[in-house]
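With one protein chain held back, the other chains of the complex are shown just where they sit.
Chains: A and B, in written order; residue numbering restarts at 1 for each.
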Amino acid sequence: MSADPHVPFNRRGVSRRDFVKVCTMAAAAVGLSAKAAEKMVEAAARGLKPSVIWLHFQECTGCTESLLRTSHPGVAELILDLVSLDYHETLFAAAGHQAEAALKASMKANAGKYVCIVEGAIPTKDGGIYCMIGGRTAIDILNEVAADAGAIIAIGSCASWGGIPSADPNPTGATGAPQVLQGKTVVTIPGCPANPYNLLGTVLQYATFGTLPALDDLGRPLFAYGRTIHEHCPRRAHFDAGRFAQQFGDEGHRLGYCLYKLGCKGPQTHANCSSVSFNELPDCWPIGLGHPCFGCTESQLAFRVALHDTVEIHRPTPPDTYPPIAATQGGISPVATGVAGLVGGALIGAGYMASRKLEKAAGPEEPRSSQEV
Amino acid sequence: MGINRRTALKGLVVAGAAAAGVRRVQASGPIGIPDDAVGLLYDTTLCIGCKACVVACREANGLEADPGWSGGLYQAPADLNEYTKNIIKLYDEGGERSYMKAQCMHCADPACANACMLGAFKKREYGIVTYDVDLCIGCRYCQVACPFGIPKFEWAKVAPRMVKCELCQHRIAEGKIPACADVCPRGAVIYGKRADLLREAKDRLAKHPDKYIPKVYGEFDGGGTQVLYLSHVAFEKLGLPALGETSTPTLQRTIQHAAYRGFIAPVALYGVLGAVMFRNRKKNLTAGPGAQAPGEAGARPRPSASGRGGERGGQR
Partner (left out) sequence: MSAHAEPVGGRIFTRPFRVLFVLFALAGVAILWRLLTGLGQVTALNDGYPWGLWIAFDVVTGTALACGGYAMALMVYIVNKGEYHPLVRPAVLTSALGYTLAGIGIGLDVGRWWNIWRVPLFFWHWNLSSVLLEVALCVMAYILVLWIELSPAFLEKAQASGPPRLRQFADRALPILNRTLLWIIALGVLLPTMHQSSLGSLMLLAGPRLHPLWNTGWLPLLFLISCIAMGFAVVIFEAALSSLLLGRRPEMPMLSGIARAMVPIVLLYPALRLADIAWQGQLGLLFAFDRFSVMALLELALAIAPGILLMSPTRRASLGSLFRAAMLMMLAGGLYRFDTYLVAFRPGDNWSYFPSVPELTITIGLVAAEIMVYIALIKVFPILSGAPSFGGSAGAEPPATEKSAAEKAGAGWQPA
C-alpha cells in the first residue's frame, strides 16, 4: 500500500522493532530461521512485497475478519503491510468496473509471480451459477486468476475443502479450490477461521524465497498441520489421567478436565491451534474456552460429524502401557526345582534301595534269618 | 438340559422351591439370571484405551495403588490383581488390535459362588456376584473355579481378602451407576439392565454387521453372563474362553447332587455299612473259635479271646 515501509510504521505507531518481531514470528511459524526473518524484513523494507490477489466466494469473510481483528491492532495492519494486497473485495476502496480493472492490471503486471488467495467455497452445481461476480461464475474467475498465479493458497475450510457451504445437503455443490483446480498445487490453510499466522508464514516464505512450505497430502503446510490437537493439547494431562468433563458446566468441566467425552475432535484434527494462539491471545480457541474442538480443519469432521460425537483415536499415545491379554506371571525358582529334584530323587533312590534290601532280607526262596536294625 | 437347569439352582434341598424357580427362570432366558439383572456391555470397537475406567474403578472402590507386586511397575498392573478390579488390556497381533476390558462377568451361574463353602461369594440383588469377607476362609477354590480367572487373592497381605468387581454395588445403592461405565468417555462400556444391554448389542450387530464378530459374548456363554461383549476381534484372542452354553458348575453339580441330594445316599450308605459290620460281628462271634472265615490265606482259627471289647478290656 505504501512504498516506504517506514512511513506507515511511524504513522500507525508501530516501530521497526515490532515489525521485525512479527516477521520473526511468521518465520518461526513456518519453521524458518531467524536469518530468514531478517531477509523477510529486508525484502519488505525494500518494497519487495508479494502481490496478492484475494478472491472471495461462498464464505462468511470470517477468515478476513480474523485477520483484521487481531489483539494488537497494529499487527493486522502490519500483515497487510507485508504484502501488496492488489485485489480484495472486502478491503478495497474501489468498486465495480474499477475494481475489476485493478484485478486485470495486477494479474498482467505480476503474471506468474502473484499470490492467489482464495477465501470461500466454489459452487459447482448448475454450471456454478450460485456465486457470480461481475457476471462471471466463481469457477471461471478462479480458473482465470489461478492460471497465471505463482502460488495458490486456499484460506479457510470453505476454500480448502468446501467448509460450511458444502455441508449436507450441499445444495450448490460447493467444493474447495483444490477440487476445482485439479492438477495445480494449492496450499490449503483450513480452519474456521484459519489462523492468520499460518497464512502469513506461507506468503512470506513464498515472497522471500519463492518456495512453498512442505505440505501434507491435503496441501496443508506441515508446520501448522503436522500433528493433531490431541498431541499438543493443554488438557492432555487430564486425558491421560482419565479425568473427563462429563457434561457442560459440571465440576470436571469447571476444573478444566479433558473435553473428549463432550465430543472433542482433537484426536483427529490436524492443526496448531494449541501452540500458535489466535491473534496472539492465549486460550483464544475452542478447547481453551472450554468447548470441545469441533474439527474445523478436517473435511471428514467439521459439519459432518455431530458436535458431541466422540471420535476414534488412531494413534493411541496416551498411557502407553497396556498389559497383553495374557501377561506372563508366576515363576519357577531354579533353587526350588533343585531342592525338589534332590528330595524326589533321594526318595525314589531310597525306595529302590529299600526294596533291594528287603528282597535280600526276605526273598521268597531265602529263609529269613534275623532282623536288621 | 432340563436336568441341568434344575440342578443348577441353588438350595435344591428344598425341592418345591426349586420347581417354582425353574418355571420362573425358564421364562426369562438363561438360568440364574434374575429379571432385574443388571450388567455391562463393552464394545471393543468403541474403546479408545484411555483407561479412565481403570482410574475411576480404583477410586470408586478405594483400591490402593498397585505397588508393582505382580508386574514390577508401579500402578501398571499386568492383569487383574489384588489391587485391580478392572483393567484395559491390549490385543495387538498380526495387524489386528483391540482393547479389552476385563472385570467380573457376573455369571448367571457363577462358579465362584458355587465353590464357596460359606457363600462369601453370592449372587445377590440384581444378579450381582458379591463378596462377604466375614464368610471367607481364603481357600481360593473360587480362583480354581472361575473360568475367567477373575477373583484375585491378596497375596501380599497377612489378612488377605478376595478382590473382584462387584459392579460398584455401593454406587448402585446410592442410585449411581458403576464407575467404569460412568466415566467412559465413549460409551465403550455401558451399564444397564441385562435385557436392555442385550437388545442394544443386537441392534449394533444388526446395524453394523461388517464391524463385529456376529455374536454377543455372554448371552449364552458359560451359561450366560451379565457382562456382555461385542468385538471386532475373535473373543478367544481377548481372553474370553470358548465355554459352550452350559455353565461351568453344571457337571460337578449334576454329579454332586445326584450323589448327595437330600443327603439320602450317604445316610443310606452309612446304614448299610453299619448293618454289614453288625452282621459280620455277629457272624464272627457265633462262628466262634475254629470257625472258618473266607480269605485268601485260607482257613484259620479265630481266637476266642477276640470277642467283645469288654472282655478284652478285662484281659488287660
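Please note the rule applied: contacts are C-beta pairs under 8 Å (C-beta built on N, C-alpha and C of every residue); 3 or more make two chains touch, one makes a residue touch a chain.
Not measured: the values here are computed from a predicted model.
**Q** Given the contact definition stated above, which residue among A:Gly112, A:Gly183 or A:Gly330 touches the chain not shown here?
**A** A:Gly330
**Q** For review purposes, identify every residue of chain B that touches the missing chain, sorted by number.
**A** Answer for chain B: residues 10-13, 69-70, 79-81, 111, 113-119, 134-141, 143-145, 147, 149, 152-161, 239, 241-243, 248-249, 251-256, 259-260, 266, 269-270, 273-274, 276-278, 280-281, 283-285, 293-298, 300-303, 305-306, 308-310, 312-313, 315-316 touch the chain left out.
**Q** Considering the whole complex rather than only what is displayed, give the residues of chain A touching the chain that is not shown.
**A** Considering the whole complex, chain A reaches the absent chain at 326-333, 335-337, 339-340, 343, 351-352, 354-373.
Simple rule for what comes next: only the chains that are shown with their structure count from here on.
**Q** Using mean CA coordinates as chain centres, what's the chain A-chain B distance in Å?
**A** The mean C-alpha positions of chain A and chain B differ by 51 Å.
**Q** Which residues of chain A touch chain B in their complex?
**A** The touching residues are 239, 241-244, 246, 258, 260-261, 267, 310, 312-313, 316, 318-319, 321-329.
**Q** Would you mind writing out the residues of chain B in touch with chain A in their complex?
**A** Chain B residues touching chain A: 48-56, 70-71, 73, 76-79, 87-92, 99-100, 182-183, 185-187, 237-239.
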